[in-house]
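Following: one structure in structure tokens, then a few remarks.
Complex shown without one protein chain; remaining protein chains in place.
Here is chain A:
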Amino acid sequence: MLSIKNLHASIGDKEILKGINLEVKAGEIHAIMGPNGAGKSTLSAIIAGNENYEVTEGEIFLDNEDISELAPEERAHKGVFLSFQYPVEIPGVSVTNFMRTAINETRKANKLEEMPANEMLKVIREKSELLEIDRKFLSRSLNEGFSGGEKKRNEIFQMAMLEPKLAILDETDSGLDIDALRIVANGVNKLKSDKNAIIVITHYQRLLDYIVPDFVHVLYNGRIVKSGDASLAHELEDKGYDWIKQEQEA
């Protein structure tokens, strides 16, 4: 589904990604781990099409189509979703209104009719139950005054609403207490199918106890330096990242 080939990217003069190769198939969950500053969030931003980064080399394919040159909304229309590490506030725009706009813009781009209001309400009800969200919450301004946990839960609610092909969860576990973490992880697991794929970006093993990855990759200094199965995450939890650093510098 997602195929990244020799991806190099920089911000200003600084090269952050130095040749990433990654293959993600439908039905798979991949975890990308690594120390601060390794380039994890840069990678997710670039897949989503953030224009603050310059791709200097390499390609990104989604279902065999090169999406490297597409605008962020075009990638979204093709089913790329990014759960933000720091979701942005939009005062005066309710969660419901934001979702309605997002869904209908996506449908419009895919030459579909707008979703009828009653269907929209039905889906909202269904998905908010899935994530144990109080529906009063949905009339609040997007992310304004939300707690860290509410913001992250709202990101996954949006994922549930948009039903993406490829979801990238950037540090979704940060700011979550253990109960919220369980709810969010349960939600993600229920959304998982053999038709979609998920990339989980995290520092810690903790989230991976709930969302069990098929593959774990270690990102260090702009490269994927190690790949393995779920046990690699446990190894990192035990040994820390110094082990990787030493191995790389040796």
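Operating definition for what follows: a contact is a pair of C-beta atoms (placed from the backbone, for glycine too) under 8 Å apart; a residue touches a chain by one contact, two chains touch by 3 or more; residues count from 1.
Assume contacts and distances are computed from a predicted model.
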Response to the item:
In UniProt, the chain not displayed here, chosen among "GDP-mannose 4,6-dehydratase", "Cytochrome c-type biogenesis protein CcmE", "Iron-regulated ABC transporter membrane component SufB" or "Sigma-70 family RNA polymerase sigma factor", goes by "Iron-regulated ABC transporter membrane component SufB"
Discussion item. For the chain left out of this view, which of A:A102, A:L130 or A:V212 touches it?
Written reply: A:A102
Discussion item. With the missing chain put back, one of A:G19, A:P72 or A:G148 would touch it. Which one?
Written reply: A:P72
Worksheet item: Which residue, A:A26, A:V55 or A:L162, contacts the hidden chain when the whole complex is considered?
Response: A:L162
Fill in: Omitted-chain contact residue, chosen from A:N52, A:N118, A:S231 or A:Q246
A:N52
Worksheet item: List the chain A residues touching the unshown chain?
Response: 48-52, 71-73, 76-77, 81-82, 84, 87-93, 97-98, 101-103, 105-106, 109, 141, 158, 162
